[in-house]
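So the structure is just underneath, and the comments pick up after that.
With one protein chain removed, the remaining protein chains of the complex are shown where they sit.
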Amino acid sequence: MRGTSRFHKKRSVKSGLPPGSLVHIGDVSNKSAQISVIGYGTEGITEHHYEQIDQYLLNPCESTFVWVNVEGVHDVELVRILGEKHTFHPLVLEDIVNTVQRPKIEDYGDYLFIVLRMLCPSEDGDFSSEQLSIILGPDYLFTFQEGIAGDVFESVRGRIRGGKGKIRSMGVDYLAYALIDAIVDGYFTVLEGFGERIVDIEEELTQSPDQRFLHRINGMKKEIIYLRKAVWPLREAVSFLERGDSPLLHDTTRLYFRDVYDHTIQVIDTVETYRDLLSGMLDLYLSSISNRTNEVMKFLTVIGTIFMPLTFLVGVYGMNFKHFPELEWQNGYFYLWGLMITVALLMVAYFRKKSWL
Amino acid sequence: MRGTSRFHKKRSVKSGLPPGSLVHIGDVSNKSAQISVIGYGTEGITEHHYEQIDQYLLNPCESTFVWVNVEGVHDVELVRILGEKHTFHPLVLEDIVNTVQRPKIEDYGDYLFIVLRMLCPSEDGDFSSEQLSIILGPDYLFTFQEGIAGDVFESVRGRIRGGKGKIRSMGVDYLAYALIDAIVDGYFTVLEGFGERIVDIEEELTQSPDQRFLHRINGMKKEIIYLRKAVWPLREAVSFLERGDSPLLHDTTRLYFRDVYDHTIQVIDTVETYRDLLSGMLDLYLSSISNRTNEVMKFLTVIGTIFMPLTFLVGVYGMNFKHFPELEWQNGYFYLWGLMITVALLMVAYFRKKSWL
Amino acid sequence: MRGTSRFHKKRSVKSGLPPGSLVHIGDVSNKSAQISVIGYGTEGITEHHYEQIDQYLLNPCESTFVWVNVEGVHDVELVRILGEKHTFHPLVLEDIVNTVQRPKIEDYGDYLFIVLRMLCPSEDGDFSSEQLSIILGPDYLFTFQEGIAGDVFESVRGRIRGGKGKIRSMGVDYLAYALIDAIVDGYFTVLEGFGERIVDIEEELTQSPDQRFLHRINGMKKEIIYLRKAVWPLREAVSFLERGDSPLLHDTTRLYFRDVYDHTIQVIDTVETYRDLLSGMLDLYLSSISNRTNEVMKFLTVIGTIFMPLTFLVGVYGMNFKHFPELEWQNGYFYLWGLMITVALLMVAYFRKKSWL
Amino acid sequence: MRGTSRFHKKRSVKSGLPPGSLVHIGDVSNKSAQISVIGYGTEGITEHHYEQIDQYLLNPCESTFVWVNVEGVHDVELVRILGEKHTFHPLVLEDIVNTVQRPKIEDYGDYLFIVLRMLCPSEDGDFSSEQLSIILGPDYLFTFQEGIAGDVFESVRGRIRGGKGKIRSMGVDYLAYALIDAIVDGYFTVLEGFGERIVDIEEELTQSPDQRFLHRINGMKKEIIYLRKAVWPLREAVSFLERGDSPLLHDTTRLYFRDVYDHTIQVIDTVETYRDLLSGMLDLYLSSISNRTNEVMKFLTVIGTIFMPLTFLVGVYGMNFKHFPELEWQNGYFYLWGLMITVALLMVAYFRKKSWL
Partner (left out) sequence: MRGTSRFHKKRSVKSGLPPGSLVHIGDVSNKSAQISVIGYGTEGITEHHYEQIDQYLLNPCESTFVWVNVEGVHDVELVRILGEKHTFHPLVLEDIVNTVQRPKIEDYGDYLFIVLRMLCPSEDGDFSSEQLSIILGPDYLFTFQEGIAGDVFESVRGRIRGGKGKIRSMGVDYLAYALIDAIVDGYFTVLEGFGERIVDIEEELTQSPDQRFLHRINGMKKEIIYLRKAVWPLREAVSFLERGDSPLLHDTTRLYFRDVYDHTIQVIDTVETYRDLLSGMLDLYLSSISNRTNEVMKFLTVIGTIFMPLTFLVGVYGMNFKHFPELEWQNGYFYLWGLMITVALLMVAYFRKKSWL
């Protein structure tokens, strides 16, 4: 059931509103949104966390590069004020708070607008999914996370703080790369969990699966459908970044986006492979179920067929005819047992020969 | 049945007529057609409603932008006079009254001709569908609705009347965007109703579905086929608008059409997902039906197989042989019961071990 | 069977002949071929009918535009003489008499060569199919019909004779449009008959279909395969005419070819929809057949299972043990009936609860 | 089995050899290879047959156009010497003797290298397949046939000898066209035989097909797979010739290659249609088998179910209760028969009404 409910978020509340109307669509949280600002550059790094949009507006960040991360887009007012302050297009803001976007990239000239789905594996083998919107400007990068439950960016923050690698010197397009790479890495983690469940299911298949097996495979097929919807459009978006037509993307970063593109293709490959494996297992399960039932039915029918003539024979000698020679015989009863055993053995032999038994 | 009748509208009445012959194809209404004219601009708004084409011709609208909305294209004469007055191409008029067009866009130089299908959800969970033709000129926009039962544009009219947002200042291409956006939003509403029915069906699937279930899923599959026919060509049409090759489309409006394009892709995505889900449920239903029947048959056959040897045994001691030692035994009858109970228990144990019971 | 024989026309008689060899492939008729010549223009119209090629050669037509219609391409000699007189390429003549061409268009510089399939609905709900070849020159148009049984062009002739519309003033490319439009309109007529048969079949499906049902659906699937083979390549051919790269096609006619193109797409859409509907019905039929059989088997097995223990019980009291207490009881027989009725009722109740009965 | 073995020719013997290594892969023949040289032109024709490569080398042909036909590429030495003499690229020679190439065309500048599969229908309704390699130079054409069992070119030779048509004056590209046309015509012959087998099978299907039927359809499906592998790449190759980018192909010949291209598309169409028909027949067969079995089972179960209560009844009156009123009745036995016949008739009527019988 959880698989299906993923596909249903109410969008219709927005019907009839003018474009750019900021209406939050998605799961509602009662925790308040948070803003974290990381300014960095070769000269150093500053970090601030705000819970109010006013605090953010009062403390402009002066670093070479600025990464503003907003968690919790259900705070529509916050997004609207932030958007107006930085003059983002109303359609961008609308898409940020409408968390049922499909992954895409849009070039608005001054900045690129990227929408992704971020998967976080949960402890029960399942995963949660939230929308991440990225606005990539010349020296700033905004990320808007749907939820406030955490993200997969801790390692990126660590690299900025530690100052190792090129991340402080390479510009915000490289930061965008690092974030997207972390997200795609998250896909691998989810897929590995998925792969383990497939191996589990395959093992179970060689034993005696029951009806619930069918529902589990169907549930996994639904999750695969969901993953495909997240991953296929991602490919187009990353392909845009790899081509790097926008002046916001430096040539040196292109190589890295090509790397992410490769990873995305690998994710798609894996998803498609899992789909094929699931289909194969489903077919295998169905035909082995059907085979097993047929075997049982055959066995039972064979048993029944062996007793049919025997029951007929004992019926014969239960008849009450006045003149009934065999009944008079001294050893008639024992002769009959002999006959019946012979008949039974012959039939068993015949069924064995035909390999029905 | 309702699903199928949607695919059958008589087109053959038109065979043999020259091009541009105005023959209404579609459901006939006996209500008269209506014309509503909304003139608007930054200076203000005027609204008129006419039931006669003469009234319309006598009252030219002098506003900056004019939106003429015709409801009920079964009034072929009205369409013809209107078309001649504004010198629309005969093929355009022919397509307007022939309400079995597939969605498309055609560039006639002076104006664009757009055909869409507008879905209105009805109260019983189903939806009605009618053709909407749009003629987009430099400063006028004509919409021709197949039916007169209402539309999904009330919110757009409200925005024009209220003067909020950019709608009064942006030209008729923006109005076209607003109308198409309203239609695509209507698709989402229909799809949400559809999605709820899918969840219902899925719930039912976990309980004990009967034969009608099959017909319901098949009915929904037919509706999905119908939706796909409406949505896929829409994508091409909106893609044309997004590219904006025509001088009738301003650059500032392109961004909005890109937004509609995104929504269209999402609709297609959802339709395809629902198709996959329906297929999955159908397979699941069929195999669980088959499984259940097999289970029942197996159980009954097992029962039968247990009674077979017992019936044979009682048959044995119903025989009338003269010389029949066991029958003479004092406790023969009770011994036999002992034997039969033992046999039955052994067989049940065997079937349990094989997990056939 | 009729569906399949459509796919088999002997082509191999042509093996080994040089290109341009005129060998008729198709159904042979013993009626003689006919030539009709319609000369027309803004100045008026002349019509002649010839049964001999000599008569045709002696009477050149002097009108602005000339439409020569040949019925019955099995008269290979006639086609050859005509072709030589007008210097058509041998490959063109070869394709005209070889009536198993797939729809196509070929640009020979001086003229366009178009091959189509013309469908004529027959009175029994089926349709016949014949090849129509069109040669479109600057001021002449030749049509070669495979059969002589009539065509779908009577309305076009009526429009030329009546002089209504633009047909007399627009040139032969417009005439070609009118003919192709008539053919595509014929497709709609055939498809409507097809659609009605689908509705019939669907109705039948809700009642009790038998084995012939399967053959009927299969027959319709074969006809759909045939229709697809006729329609898909037509799309490419009409698309060529719509693009209008050839100087033989005027800009004003392009709009009309775009209209035909739209209709072709609609035909393809309908064909594909019918294919999907047929597949859906086939699946529905198969699973309902299987369901029904399973229901019957289950019911019968339940009945059998109820009588099994009862038969066992009466067997018990048919035994001849000397010492058999129950048999001595005064009301033993009635007690047994009580027991048996109780057992039967309990089993029925059990099966009801399990909803097996 | 024959269908499958077609897919297996040992290629691995070539592993590890440098490119251009001439290793014959294919069926080995112990007949010696043959060279036939036809020189022709408007001035006349000369024909020579050699069994030794030396004879060929000593007798250069002086005609305008030369067609050298080699039968039996298992004579690797002959191919090598010939290739060196005419300085063909080693990779070309390698592909000639490696007879598991897929159809292709390669432009080597001085000459075109074309690989095709030539199908020869054999007398038992089956067909044999061999590789034909063509090297098309400015004034010479080499053909290398895999086998020495004959070819489909006799009619082409006849046309060269007879000097009819344009074949002597048109150059070797026209000769290449004539040969490829003859090969594609051969495909039609094979496909017609195939089509007849399909009609046979279809007829059989309406009667009572058995298990071998399944194997026959599967065998034909395998042949269709094989044909598709031969035909699809051929399309690309002929498409290259139709475009005619190479100076070796004259404009006048392009029209002819377009004709062959059309034929190739028709072959593909037919192959795909046959595939669909076979799939349809297989489905029809499987479901009618399943239906028939179900019918039989239902009938038998109905019979069993009718006798169940009767057997129970006679069991009742076989009991030995002391006090058993009915047994004492004068006409009890006849009353029972009346009861049993009534029960049987009621059940038959019930089953009839339910149309189970």
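The first chain written gets the first letter, and so on, giving A, B, C and D; residue counts start at 1 in each chain.
Methods note: contacts are C-beta pairs under 8 Å (C-beta built on N, C-alpha and C of every residue); 3 or more make two chains touch, one makes a residue touch a chain.
Please read these numbers as outputs of a predicted model, since none were measured by experiment.
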Residue, one of A:45, A:100 or A:265, that touches the chain absent here: A:265
Option touching the unshown chain, where D:86, D:104, D:166 or D:197 are the choices: D:104
Full-complex contact with the absent chain, from A:21, A:129 or A:288: A:288
Where the unshown chain meets chain A, residue by residue: 152, 154-156, 158-159, 164-165, 167, 177-178, 181-182, 185-186, 188-189, 192, 195-196, 198-199, 202, 206, 255-256, 258-259, 262, 265-266, 269-270, 273, 276-277, 280, 283-284, 287-288, 290-291, 294, 297-298, 301-302, 304-305, 308-309, 311-312, 315-316, 318-325, 354-356
Residues of chain D (touch criterion as defined above) contacting the omitted chain: 1, 4-5, 7-8, 10-12, 14-20, 89, 91, 94-95, 100-102, 104, 106, 108, 208, 211, 214-215, 218, 221-222, 225, 229, 286, 289-290, 293, 296-297, 300-301, 303-304, 307, 310-311, 314-315, 317-320, 324, 326-333, 336
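By definition in this document, only the chains that are shown with their structure count from here on.
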Chains touching both chain B and chain D: C
Chain A on chain C, rotation in degrees - Cα superposition, rounded to nearest 5: 145
Shared interface numbering between chain D and chain C [over half = same, under half = different]: different
Gap in Å, rounded to a whole number, between the CA centres of chain C and chain B: 27
Interface hub residues of chain A, defined as touching at least two other chains: 318
Topology of the chain contact graph, where touching chains are joined (line, ring, star, complete, other): line
